[in-house]
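A single protein chain has been omitted from the complex, and every remaining protein chain is retained in its original position.
Going in written order, the chains are labelled A and B, and every chain counts its residues from 1.
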Amino acid sequence: MSTVKQQAPLNEVSQAQADIIAKDLPEFEEHAKQEIKYTTCYMCACRCGIKVTVEDNKVRFIQGNPNHPINKGVLCAKGNSGIMKQYSPAKLSAPLLRKPGTERGAGEFEEISWDRALDMLEKRLRRIRETDPKQLAYFTGRDQMQALTGMWASQFGTINWAAHGGFCSVNMAAGGLYTMGHAFWEFGDPDWENTKYFMMWGVAEDHSSNPIKLGLKRIKERGAKFVSINPVRTGYQAIADEWVAIRPGTDGILALSMAHVLLKHHLVDEEFLIRYTNSAQLVVMTPGKVGDGLFYRGDSEVPQVWDQVKETFVDSNLPDITPALFGEYTAPDGTPLKTAMSIMVEKYMDEQYSPEVAAKECGVPAEDIERMALEMAHVAFKESITIDVEWTDWAGRKQDKFIGRPVSMHAMRGISAHSNGFQTCRAIHMLQVLLGTIDCPGGHLAKPPFPKHVPPGIKPAKEMAPMTPLKSPPLGFPTCPEDLAINEDGSPRRIDKAYSWDAPISCHGLMHMVISNAVKGDPYKIDTLMLFMANMAWNSSMNTEQTMEMLVAKEDDGEYKIPFIVCSDAFNSEMVAYSDLVLPDTTYLERFDTISMLDRPISEPHAACDSVRIPVIKPDRDVMSWQEVMVEMAGRLDFPAFTKEGGERKYKDYKDFIVNFEKEPGIGFLAGYRGKDGEKSLRGEPNPRQWEAYEENEGFFEMHFDMNQRYMRHANLDYLKLAKEAAWVGNTNQIVIELYSEKLQTFRLAGQGLYDGPMPTEEHHKERLVKYFDPLPIYYMPLEEQRIDRDEYPYHAVNQRPMFMYHSWDSQNAWLRQIMSQNYLFMNRVAAERDGIEDLSWVWVESHNGKIRCQVKLMEGTNEQTVWTWNAIAKRGGAWGLDDDVKENTDSFLMNHLISELLPQKGDNMDRVTNSDPVTGQAAWYDLRVKITPAAEGETGSWPTFEALKAQPNAKKSPKMLSYSSHKNVNLLRSLSDILTRGDK
Amino acid sequence: MHPAFSVLTFTVMSGAGYGLAALLILGHLSGINGLQDTNVLLTSGILALALITLGLLCSMGHLANPKNAWRAFNRFKTSWLSREGVFAVLFYPFFLIYLLGVWTQGAEINGFISIIGLLAALIAVVTLFCTSMIYASLKTIRQWNSSLTPLNYIVLGLMSGSIVLAAIQSSLTGSASSILYQLATALLILGAIAKVIYLFWIGKPAGSTINTATGFTQASVRLLDQGHTSNGFLNNEFGYTVEANKIICLRVLMLVLAFLIPFFLILSGSSTLTIIAALLTVSGLLVERWLFFAEARHVVRLFHGDQRT
Partner (left out) sequence: MKLGLVIDLDTCVGCHGCATACKQWNTSGTIGPLADKDPYGREPVGSWLNRIRSYEVDDSPNSKTVHMPMSCMHCDDADCVTVCPTGASYKREEDGIVLVDQDKCMGCNLCSWACPYGARELDPEEGTMKKCTLCVDRIYDEKLPEAERQPACVLTCPTRSRVFGDFDDPESEVSKLVRERAGKALMPELGYNPVNTYLPPRNKPVQDQIDTASLKDTVKGWVNKMIAR
């Protein structure tokens, strides 16, 4: 973004006065004693650059780095509270071993040395690796080094690895990657500089918290319209020009209804559809037969289109053809064919998608649905913009301009966390594609290394053998049933049942199922569960209370059902008490880290960027960062990628590994300052001074693209060549946007029994595949709602984290908790008055899975059928250095207790199925429906509550008064004469 | 406003003390026959000193950083609190010289002492006025920001002082001075009238609202979140809330204790009953002062969700 103010705040005359004033002031800061260091924030997943002033190994000030591509100098409430994280009394200070003879969950530990801890872990892991590697389940929370942890798991040889994407955003990632090769958040951004109409779907605070805030300011400053679709009006919605109070889980029908309006009025970008999407490709129309719904290829390998000039079928990937976007054709062998676009028009023109019908489902008035669609069409087609830059398209043809259709969108949690989220996300992307707003000026821009071909060409690993690395990463992108990680009999191979018939395209795994499955032994038992940055004994689990019980569940012989639990955490979190071995992590200010181009880097649409963390504070405890443990353990266990031919260790530590590891020649974890002298970007041999180069460059690398590489990158040859060189894509072929997903259709055929390959045997799997694997975006009622009595549970219940805690897993912070230490159940005032529920009264909230007691707060800005709360405010007493009687414990509540990890029980064969999106396995924690009844007289305080956790051995006592400062203040004295002589002013 | 005990006792005790001192001197010098007794004068004077000093000590208890209390004299130019402090201190030498005069010369003091005495009486009233202006000058509190506040403080100070004076005079001399009793009765009536006017006046809706506070004057405004869960300094200081019922009860109690019963007790002319009247008035005024704070609604409350002050 170019417009951020970094100029002096005062004009000349004022500055001259300021200069004079400055002379009379004392020296407030001893700058000579201070040091300025640059690193990357980790108070959430936004990854802002920070400039840290340190004195005497104490933090003076953490501010946004003005030069940083992500946050451009700004910083949120979390980032500004880093000091309180650094000096938290709940920091762990040494490795902990559960005291022999004590129960797991009691929180009784003894401190042990790192040597002993690592030896113990090594021994256990070695045995597992030598016998049955899948016995290790390794799951990480919101970490940003999945490139490393995933690689570690591959080298170990277990497919039982994933991060937290399965309960966070896999619907958004998969929805985008299976449609256009990029997506929202880390994969794409609205073009804040040029967009004229911005529609935000279901976003609370978000991952990209500061960039969105900067962007919203920018578009409002320019007078663009900002529409927010969200059942709840808080932060971002508060400043929207239009707030659409949709009923939760129905965004899909709203998007499809807007598509209906566009199609009804022929308001689609036909050039865009023909040139950049597969909508002209011909689909085989043979219902009930093998091959139905797949693309017609004839004798070619490539889907065919009908060329209107040659009047024949031709390969769809040829340049200079004139494909028919509409129509029915017959193949030479008599097979009936229809263009994907014709199928779409017929489908979405149906009355079920009309605004009038959609309005009944989503609660948005029909006239508003129609109006918003027509407003967007106006912006896209009547207010389009052009950027006169010559560029080369995928076929090598020169184009003289980029055409911008300045409508943009962003979508996240409110779409993602529903069991229809994948298809809803596809519906939103379809809307964007119909308007021609993908990667064009003013539209939705991809962020490198995206876009990738649809979907990215990595297949999930499914074979395992002792002492053998996996052939591919544990997580990937299946394109057909053959890619599933299932056994001959169709049973799941992974502990979380990812890539099984339960959730075939679960590209991020199902972390929310691991504990439940392992305890049940379904599909099998494991030996060791290793967790990093995941508070599974508290707010990171659905069904928290029962999860805590599962973590301590024992077999008949007295052995724990999960025999060994290892966690790495910097603080005394709720999870620590449920671990057998605890490895104390560093804080983010104490460690090296990479935000890698191999993972989800910090790129901006017009620049490839990545960044690092560099310690700014020396730890005062016996702690080791988890990534350091990873590299150490990889060396001890002789992982091939970490071992030289002679058996010697390849990397001495994490820093060494990051600099010298090459995924392929010249490609490593960090894309900047490569080559022997640091002159090469993206690809180049390892640079021994790479860390120093990052340190000198304020902790990040940023490579701007040439003007001709900035848009239409799915079909931009100059960009694609660069992307291939950087190993972001495997070839320079056009990335064709797939409105019609043949990949989904293969699964649907498997469900129909019409697939020439693996097919499910159980009825419910067949039904789910047929119903939900529609090759075109669909809307269906979220699964929980389908299985409960909607009248009995009349309210939707959702939750979000407040901006000042969003994505802040270890948010227990002395400053931030002052802003909020109790959460309420927010309800629409009118709805509550109708139901006789009073403001600030205590109520019981009950779902099919359980009940909780909490306090109600009434408000205006909530959909009348929705209640909601701030998530993860509740903490367990004693955890995080808190007193036992804190409001986080006595008055706050977790909605998690109400949410089951399984579908509502009905005594059928769906009872064992995960409460997740049937396509991606995304945890459906927004599907929750509840009933609300007033608590009886005298029933106050939250319920359930749990026994307070113990402080760790040698833990610092939490202070009763905190007066943090990095130096004694230099007071500005007022003179006595001034005091005695000044008049009123 | 939070009724801090230290401030309640301070204003009531020093009010009675200054009222007592002022009336004692003025009565003495104007030749009221009940006040020409050295014993009465000295006893009343010492009691006045005790009340004032105790009150001032109480007020110190209100300071969070008392080591800087001495600096409070510095801003006489603008601060009523500073002025109060200056006059409160200034009162001591004048009053002490006057009392010394009475002690050494008896009731028949010379002209110099008389002038000093007059000045002491004046300073006492001025101090009372300064105290009242601390509150009356605050535009942030509608219930205080009025000339009724100084009227209340001065009248009630003199009123309580007059009853104490009558009680001392009658119990020491055995016979009640009718003029002192008449004065006390008159002040009780005046005080009651002033208080009732005040109560009516604060009952009128007026002043800032949540709309003017937030700048949204065209529609209703509701607080959604005050920005912190636990009540902080501002809530504790300004957020004090009493139920309407309790307020009414306390108002009745205050009127009965401070005015009504003492009025009838004084009418009896009995010195014992007058002592009881003095004690009742002082306790009634403690209730009055508690209400003065508890019913005062600072505009900061608007930002915390109150619709009006």
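Keep this in mind: a contact is a pair of C-beta atoms (placed from the backbone, for glycine too) under 8 Å apart; a residue touches a chain by one contact, two chains touch by 3 or more.
Note that the structure is predicted; figures quoted are calculated from it, not measured.
Just so you know, the chain we are not showing touches A, B across the whole complex.
Interface note: of A:Gln818, A:Ser841, A:Gln865 or A:Thr940, the residue touching the hidden chain in the full complex is A:Gln818.
Residue-wise, the contact with the chain that is not shown comes from A:Val379, picked out of A:Ala163, A:Ile246, A:Val379 or A:Val566. In the full complex, chain B touches the omitted chain through residues 1, 62-69, 71-75, 78-82, 85, 134, 137-141, 208, 212-216, 219-228, 230-234, 237-238, 298-300, 302-304.
Everything below uses one rule, namely that only the chains that are shown with their structure count from here on.
By the touch criterion stated above, chain A contacts chain B in their complex at residues 817-822, 859-861, 887, 976, 979-980, 982-984.
Chain B makes touch with chain A in their complex at residues 74-75, 77-78, 222, 224, 227-230.
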